[in-house]
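Below is one structure, written out as structure tokens; the observations come after it.
All protein chains but one are shown in place.
Moving on, here comes chain A:
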Amino acid sequence: MKICVLVKSVPEAGVTKRINPSTGRLERGGETRDNPFDTHAIEAAMQLKEGGELQVDEIVAVTMGPEAAAKALRKAVSLGADRSIHLSDEALAGSDVNGTGYALARVLATESPDLVLLGQQSDDGECYTIGAVVADHLQMPSLTQVIKIDVEGGALRCERQAEYGYDTVSIPLPAVISVGDAINEPRYPSLKAIMGAKKKPLETKSAADAGIEADRVGYDHARAHCAEFAEPPAKAAGQIIEDEDTSETVEKIVAWLDERKLLA
């Protein structure tokens, strides 16, 4: 069977993220890294393969994004993916959740995966929704925020925390699962794997290659159009204590609490 893993390249944690008000798009300058939540999805794929209860023949990493996004694919491949697909096209730039999920689903459809794994959220978009969009297009059962996957009779027994506590849900394959960060501890790529990553096949696809209808993607066709970026009401900055001498620090905290009558 084949597992496809969705990975995304996002701005480096230290980079100040900002929307350019004239284009309404995230400024993508500066260093990027692979979305940390996606490494859990790759690790989950590797554990399913190594677990042996499912015969996993191939793990394919898929991303949609500009040229630089290929970096996330190299990381995925160094972590164990066998090959990767890069959907890249100027026409896709500025797509909203609806457009991105549709486009990714079109690419996935060409692969007919038995399982699609993705992260619980992208570090920059923070939409938590791509999985459910992709699943609806692919007409596959789906669950998000999954923190445990066991194989049981060829189906996946998944656990996740929802509104009222932990749910355990059985999902037959093919399926789309987004994983939470508590699901595993992602491994580090070996130096050999990093070196070898460049040799594994990487296929670049245009929107047309994937059969994507041009009027469903890109900034101009976003069904949810982001405009007017405002600053939230400023909150008075709190007091900050750097802990150098802990006895002194603690004294200051106690005084602060005392002043607010919290030690009564």
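Criterion: a contact is a pair of C-beta atoms (placed from the backbone, for glycine too) under 8 Å apart; a residue touches a chain by one contact, two chains touch by 3 or more; residues count from 1.
Following the convention adopted for this analysis, contacts and distances are computed from a predicted model.
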Next on the checklist: So one subunit is absent here. Using its UniProt record, which name fits best from "Electron transfer flavoprotein subunit alpha/FixB family protein", "1,2-phenylacetyl-CoA epoxidase subunit A", "Anti-sigma factor antagonist" or "NAD(P)/FAD-dependent oxidoreductase"?
Outcome noted: "Electron transfer flavoprotein subunit alpha/FixB family protein"
Checklist outcome for this item: Touch assignment to the omitted chain, from A:T23, A:S170, A:S190 or A:S206, lands on A:S170
Item to check | Residue of A:M1, A:L54 or A:V97 touching the missing chain in the full complex | outcome: A:V97
Next on the checklist: Need a quick check: the contact residues on chain A for the chain that isn't drawn.
Outcome noted: 17-19, 96-98, 101-102, 105, 124, 126-137, 139-145, 147, 157, 161-172, 175, 180-182, 216, 222-232, 235, 238-243, 246-247, 249-251, 253-254, 256-258, 260, 262-263
